[in-house]
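The chains shown are only part of the set, and none of them has been moved.
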Amino acid sequence: MQTVHEVVELSGHIIDSWSLPRAWDIIMDRGGNFAVEEIRVGTSKTDTSYCRLKIEAPDYEILELILSEVQQLGAVLTHADNVHTTTVEQLGVLPAKFYSTTNLATQVRLSGQWVQVEHIEMDVAIVVDEKNGRAYCKPMHEVEIGDQVVVGHDGIRVQPFERNRERETFAFMQSDVSSEKVKVLAIQEIARQMQEIRAHNGKILFVLGPAVIHTGAGRYIAELLRRGYIQVIFGGNAIITHDVESALYGTSLGVNLETGEQVEGGHRNHLRAINAIRAVGSIEKAIEIGLLREGITYEATQRHIPMVLAGSIRDDGPMPGVISDMQQAQRRMREEIQGVEMAIMVASMLHAIATGNVLPAHVHTVVVDINQSVVTKLADRGSFQAAGLVTDAELFLRGLLETLS
Amino acid sequence: MQTVHEVVELSGHIIDSWSLPRAWDIIMDRGGNFAVEEIRVGTSKTDTSYCRLKIEAPDYEILELILSEVQQLGAVLTHADNVHTTTVEQLGVLPAKFYSTTNLATQVRLSGQWVQVEHIEMDVAIVVDEKNGRAYCKPMHEVEIGDQVVVGHDGIRVQPFERNRERETFAFMQSDVSSEKVKVLAIQEIARQMQEIRAHNGKILFVLGPAVIHTGAGRYIAELLRRGYIQVIFGGNAIITHDVESALYGTSLGVNLETGEQVEGGHRNHLRAINAIRAVGSIEKAIEIGLLREGITYEATQRHIPMVLAGSIRDDGPMPGVISDMQQAQRRMREEIQGVEMAIMVASMLHAIATGNVLPAHVHTVVVDINQSVVTKLADRGSFQAAGLVTDAELFLRGLLETLS
């Protein structure tokens, strides 16, 4: 049988980080075969290893598929080519063989130099600015005619996650914490990391779903804002609407947050809240005239903490400030994500997934939800560096605030 | 203590439909009191009943709250006023005391005549066209300066759902079917209703989530389209993207639908599918040139079955045809909802909630999801006429198609 082949190298903690056995799995699962041309195995836990593999496949399509996947494990083609690019010819349309990114730190070889790809995120294209020796990410719908887009597999180097061999980090940052594990420890570790990040003025992002308000936990977020633990907020129409509803009428979906009683059918106060802000024109104006005096939106606005609020098809209103156009909303998210070191996503599925899509892998991400399947779903989408915590959002936030105090 | 009061009447099957005891509950739960001025109880199951209630409340705000809720049970103010309206003075802003609709059939009294409110849906305003003796619904963001919007509670009559006293209807159309009930019976009843609706050329709406494609159940939807059982489809970027991905490459999120194998990491083929359609410009063009030859999108397009595809913040691409602006997308949904008699929502939460928001109560609605909490969540939002079916979407659709054959 006629086969095609390519030689790649892997190096580093490729055995105890499981990247080598994973690469072998992929090659065989996709219908290829391999021969180990050279292997050097580190003989203690500090030594690194090296492997040069010849990958064979029945045709170019399969070979390319294998290469696209083993590259994510850090495999680099041995023939030292520069990255290949193709020019965009239609607005918002990529060349057929475009390289699709992962969220791992990535380098491309330009004129023999390895250059870091800026603003890395997954499932987008890499555009090369040859003249300035730069490379950066662009989503499909934003590519313009003339853009030089990376294609194929040459001259691309991905830095895979290496499992931390130090024992002092808590297990939970490497995997999910089910509802049957000790969450108090996870909360302590999250608090410690937040303090560390704030100590050097790093940015912490909170992604919030409306259940934060329904459960009365808005007060904890407001307090975290006052204490400087939140630098940016992502969410939707529901979180701001119910936050304003609770500030104006003391209810969330009609439930009195002080007594737990359903004080109305639930469909009036949130509309009244939206209408009241629309009547004055904006959140800022509502604060200025003394209409809005408390809550997450109030605290964030007063402190100039950006809230990127993306609309959705199920929205009433919407509240002024909510972005109705999805591409514009994604653009705003990409702007505000810059510099974020930690992302804490609470009781949100839609916005958590959207955020996961644009976050680089190195951001410490914590997903908190009472529903195991939400946590699992986020992990399934490739945001695999996220630590999932299956617990109650209200009691989690209360505990987090206590621990930070 | 000074109190305010109002007299209302309820009539019909108000005891066995539980509307009278419910009204009493509401009055007391909201802090009011009542006196029964007159009551006539039907003495057999065909007789109707009548009750005139004097409602007392400590202040006007509570009285108004009570009235807004008992009106949803069919209570009508006895003093026979016409409906009150206020003129809109700001674009997209309602008058402070606007009446917020339910999804139940509603009438308003114009010049002494009860007039049916057109295109009823919940959580919107009623605009009155006095000159032509008409009244219709408008969402907050669409009201224009000069619109006459219904305010207060006078001259409004809601027709509550009366529980069906006939025993031949299946229990499942009145409540949820848990995973521990006989679903084969529910499937038979759904099939029967679909056939009945199609016998008189009625419209059936399907709301579809991407799991329909991931599970290989796209083929059943395609067949339902060919057999004329679907007149309109609502969904998002994911359903069309994975449908086209499966038509072009045989995969959904990288899983081969014929073998169940993961044939690639899952992040390439869906981007390639979007890019391929973007390159030719539209779904219609892709069909014309023979690129797209099968699947839901293909069948629907060939049959001129409208697909309203609303974008969301988590989308890649998007696929041509997906609407990125949320208000425009809602407008398209409202257009296509007209005339729908049955709505079947499968494995979708976001789009199912959005659809529930605009559906009138009389549309037979079935929510199918494997996750109990999704079904519960839909019911909690007031779409209480929905029958929930906790089951597997793939096997449900397969069984439905078999039953219809």
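The first chain written gets the first letter, and so on, giving A and B; residue counts start at 1 in each chain.
Going forward, a residue touches a chain if its C-beta (ideal position, glycine included) is under 8 Å from a C-beta of that chain, and two chains touch if they have at least 3 such contacts.
For clarity, every value in this text was computed on a predicted model and none was experimentally measured.
Taken as a whole, the complex in this structure file is built from 4 copies of one protein sequence, with 2 shown in place.
To be clear about the criterion, only the chains that are shown with their structure count from here on.
Least-squares overlay of CA atoms from subunit A onto subunit B yields a rotation of 180° to the nearest 5. Between subunit A and subunit B, the centres computed from C-alpha atoms are 33 Å apart.
The residues of subunit A lying in touch with subunit B in their complex are 29-30, 65, 68-69, 72, 90, 92-94, 96, 98, 100, 102, 122-123, 139-141, 236, 261-268, 271, 274-275, 278-279, 310-318, 324-327, 329-330, 333, 350-351, 353-354, 357, 371, 373, 382.
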